[in-house]
Structures are given as structure tokens and as C-alpha cells.
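Data first, discussion second: the structure below is written as C-alpha cells.
The complex is shown incomplete by one protein chain, all other protein chains being positioned as in the whole.
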Amino acid sequence: MDGFTISVLTNIALFSFLAISAWILLIAGEISFGQQAYFAIGAYAAGIATAVWQWPFVAGIAFGTGFGAAVGALVAWPTIRLSGLHFAIATLAFAELVRASLNVFSYQRDIDGYATGPDGANGFRDIRWVYEAGIEPGAYLVIVAGCLAAVIALVALMARGRGMARLRIVGEDPILAAMQGLSVARTKIAAAGLAGGVAGMGGALYAHLATYIEPAQFSVMTGVHALAYGLIGGLGTVLGPILGVLIDIGLLESLRVFSGYRMIVFGGLVALVLILRPRGLLDERNVHRISAWLRR
Amino acid sequence: MIDVVQNTLDGLAIGSAYGLLALGFTLIFGVMRRLNMAFGSSILVGIFAGAWLHGQWAAGMIPIFAATLAGAVLAAAYVERLSFAWIRGDAALASMASSFALWMQLEDGIARAFPQRSYAFPSFDILPLLELGPLLLRPEFIAMFLTAAVLVVALHLMLTRTVFGLQVRTLSESREAARVSGVNVGRVAFLTFCIAAAIGGVAGFLIAATDGQISTKLGLWITMKGLIAMVISGLGSLRGALIGGLVLGLVEAQAQWYLGASGREITVFALLFVALILLPQGLAGRADAAARNEALRRL
């Protein structure tokens, strides 16, 4: 594979974490405009862990993931009972609060004669673990893809057990779900924690690829894109959000056939798809059909 | 002390523009029960139509104002058809995603047609600064405040005194009830959408004329301000939307003065977050909405 293909594939994989994160909450019936906050939190936490505290890479990624999950659950605890739109705006407010706070957040230490660590709006330089370990882009793509596969496997496992069904019924009809003996709030908080962890892991991996991160990268635009990917790709399966990312980044941006007119084509395409399939391309009905066809 | 008063005046002025944006959002949300993410970008289309007229023929204020309004309304009509009218009645998420896609489309289209970083917009610099003792009042701020007040009153009269207003109110209560009582639901929704865009266009024109220059970044900015002001106002009442805008403007102006730009951002979003948790129905929320949500909050 040439360098361009590798970088496109890595991008797709990294964005997929964010898209899956937003998708998990969509399944639980909540719209979040703010999953980029957990991506940012994961990126900063993992970067601080490996660059400032000199932790090993795996521990750094785990720290970023765990931190994202913990903050996700913590933020959901007071907000999850808000009605739909209020929750959505609360996620937006929280994400912008995180971004604005990172703009003034400085935490630097002297590592080998260089001041290392986040420096407010100037960003966070030299997250060099991967670079120093001599990991090639191709090898890093394998690591990112492996982590993504683990996330997909986890969701698939949840779909096999009852976890995913719980999320779905809570999302579809909370009152009827409560009548089945589910604690709606607890289920949604668990979903928010999971979503925060997935985004955090993506952020942690992103920080080590980019080596430089800054608050402006984690804007509302990023989060709204992540949300749209799931809605376009479909709500029926975890592959839906990935399909959304593939269409946008993979097809339109990378093939460059629509050079310059990407968003104009993409926007119109999405609007048309949604008129025909309001729950995305891979919606429940299509997933059902495809799985029935595969079983044959 | 004098600073506080000056900040309050400035805050109320920009806050009335926020209030107008929230008014547009609230009208659409009230009738559609859906979020129009492309609201800011339709206004952006209007503003750039105005800027184009200004750059091309150095037109006067009135034609530019008309072009801004026309651009906003046309773009909104396009969004209404694709993202709302043609999407199935129970698919609120799809409307939101679709309007987001059109936001991207419109914004990218504008960025392509207007590649420079920023464009000039005619400002009211012909009017003199007003001095009230130690206080300074920019005339465009007074214009903003008065326009907002007039528009809210006019809208209120339209909603309460006209047949069309009655239809809008029926529709916002219940789509089904409106349909069975003979309201042409599609037409009323479409017109409401256009009125909301026109109000947003007025706000966009005032904001652009105050700044004297515009960029494509304004689309996101408008959406954020309008959305926040609408949500703190409690979704649904027009007076509330205006109050929400004023509160947002006030808080921003004071925080900007005392804490600087990043302090302002942190304060606004922290306040918004806390306000949502503590006042989940907004500042002027309605009691019946409280009852409806009561069941869901317990689960």
C-alpha cells in the first residue's frame, strides 16, 4: 500500500471510533453533538500519560479510553434525564466547555530539556512515543484497525447477549422499556460511558499518530459530522456509522472525482438518501434482510 | 460601575440579535417539532447575497437588505422541501441529519463562490455615535434592539390576531388536530419556515452591518447562538426566545469584559450546562411541557 492509501485508511478508522461513539448514544435514543469532547479528553489524557509521565504506549491508550469512559458516564449522570433536545444541547455545551477549557489548560514538564505537555491554545506538541518507537504508518494502521475491530467485536458480543437489545428498547420507547423492568437511566448512563470510552480510545490513538494536538481540532463541526455518519450509514448495525465514514472520507474525499465539490455532492446525496431511508442505509429492516439472506 | 452599565447596554443590543435568531429557531421547532440545523447556513446565503450586491454594484442599504432577506428565504425554502416536507412524518432524526447535510452543502457552496477569507458588508457608519453622559451607544445597537422589539410584537399580533396565526398555533399544538380541522398543514409549515428565515435574515443583516465584514464562519456562529438562546428560553414561547437571547448577550458582554475571550467562552458554556441541569424547562418554560416530561424524568 502506498502512503496515501495508508493515511486515508487510518483516517477512516480513527473517525469510525467517533462515529460509533455517537451511534451508541443514538441507539440509546439520545442525540449527542459532543462526542468530540471525549475524543479530545482521550487524546490529551493519553498524550500526557506517554509524553509527560513517560508511560508505555498501551498504558497510555488504556488511560485515555478509561478516562473518556469515566467522564462520559459522569456527565451523563445529571444530564441523561433531560428531554431529547435539552440533552443534545447539554452535550454541545459540555463539549465546547471542554474545548474552551483546553484553551487555557497548561501542564508542562521538562522532559530531556524540552517543556513537554499541553500549553493552552498553543496546543500539545511532541507526543512522540510511536514516532520514537519507530512504528511505521502501515504498522500503526494495523494497531488502529485492531483496536477498531475490538470495539466492533464488543458491540457484536453485546448484540448476541442482551446488552444491545436493552439499549435499543430504551432508545425506542423508554416508558415501555421501564415496563419490562429496565432502569432507563442506568442503561443510558452505561451507554454514555461506553460511548465515551470508544471516543476516548479513538482520541488516544489519534494523538499518537498526529504527535501534535490542539483544542481547535475538536470543534462542534467534528462532533456533528460524527453524528451524521451514523444517521447516514444506518442505525441497524454498528457497521452503519463506519459505512457513513467510508462514504464521506473514503469515497468522496479520497477518490477526488468530485474534487472541490465534495460537500456539495455529499450534502445532496445524504438529503436524498434520507428521504428514501429515514433511518439510514443500513437500517433495521435492511440489516434484517441481509442477515436472513446470509443465513440461507 | 459605569463598566457594568456599558456592558449591559452592549449585551442587550447583541442579545436582541440573538433573540431574533432564537425566534426563528423557535418558530420552526414549534411547528415542526424538529431541529433545523441548516438555519444558520440559510441566513449565510442571504448575507452573502447582500455582500455580493454590495461588491458588484455598491448598492444602497435597502436593496442589500432585500437581497439578504430574499437569499435567506430562498435557501430556507430549499431546506424545507428536502429536509422536512419530503421526509416521513415520524422520522425526526432523519430531518435533523438531512438539514445538517444541507448545511454542509450550502456552506461549501458559498465558500466556493466566495473564496476570500472575508467580504465587506455595508455598515451604518453614516449614523453618529450617541453619547449619554459617560455611556456610548452605537446606533446600530439601538437599531437591533428596536427591530427585535418591533418584530416580536408584530409576530405576536400575527399569531394571535390572524387566521394564519391561528393555523400556525393549531399546527404547533397537534399536527393531527390541525389536519382534521382543515388546515393545509404543508402550506402553513412552509410559510412558517419562510417567515422564520426572514426573521433570521433581518438578524443576520443587522449583525453583518454591525461588523462591516462577513465570513463563512458566521453560519456555525449563528446556529450556535440561536440554538443556545432558544434552549435557555424554554422552547416554545416567543417572548421566552427574546428573553433567552438577551440573557445570553448580557452574560457574554459581562464575561468578555471581566474575563477576556476564553473566559467568556468558558463562562457561557459552563452556565449553559448548569442551567440545563437546574432549569430543564428553560427560563420561561411552559407547565404542560413539564407534565409531559415528568414521566420520562423518573425512569
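Read from first to last, the chains carry the letters A and B; within each, the first residue is number 1.
Keep in mind that, in the parts below, a contact is a pair of C-beta atoms (placed from the backbone, for glycine too) under 8 Å apart; a residue touches a chain by one contact, two chains touch by 3 or more.
The rule is simple: contacts and distances are computed from a predicted model.
Missing from the rendering is one chain, named in UniProt as "Branched-chain amino acid transport system ATP-binding protein" (options: "Branched-chain amino acid transport system ATP-binding protein", "ABC-type quaternary amine transporter", "Acetolactate synthase small subunit" or "TusA-related sulfurtransferase"). Set against the missing chain, the residues A:109, A:160 or A:288 yield one that touches it, A:288.
Hidden from this view is one chain, which touches subunit A at 162, 165-166, 168-169, 172-173, 175-184, 284-285, 288, 292.
Basically, only the chains that are shown with their structure count from here on.
Chain geometry summary: the mean Cα position of subunit A and that of subunit B are 30 Å apart.
Those residues of subunit A whose C-beta lies close enough to touch subunit B in the complex are 26, 31, 78-79, 81-83, 85-86, 88-90, 92-94, 96-97, 99-101, 103-104, 121, 174-175, 177-178, 183-185, 220-221, 224, 227-228, 231-232, 260-264, 266-272, 274-275, 278-279.
Of all residues in subunit B, only 29, 35, 37, 82-83, 86-88, 91, 93-98, 100-109, 112, 220, 224, 227-228, 231, 235, 262, 265-266, 269-270, 272-273, 276-277, 280, 293, 295-297, 299 touch subunit A in the complex they form.
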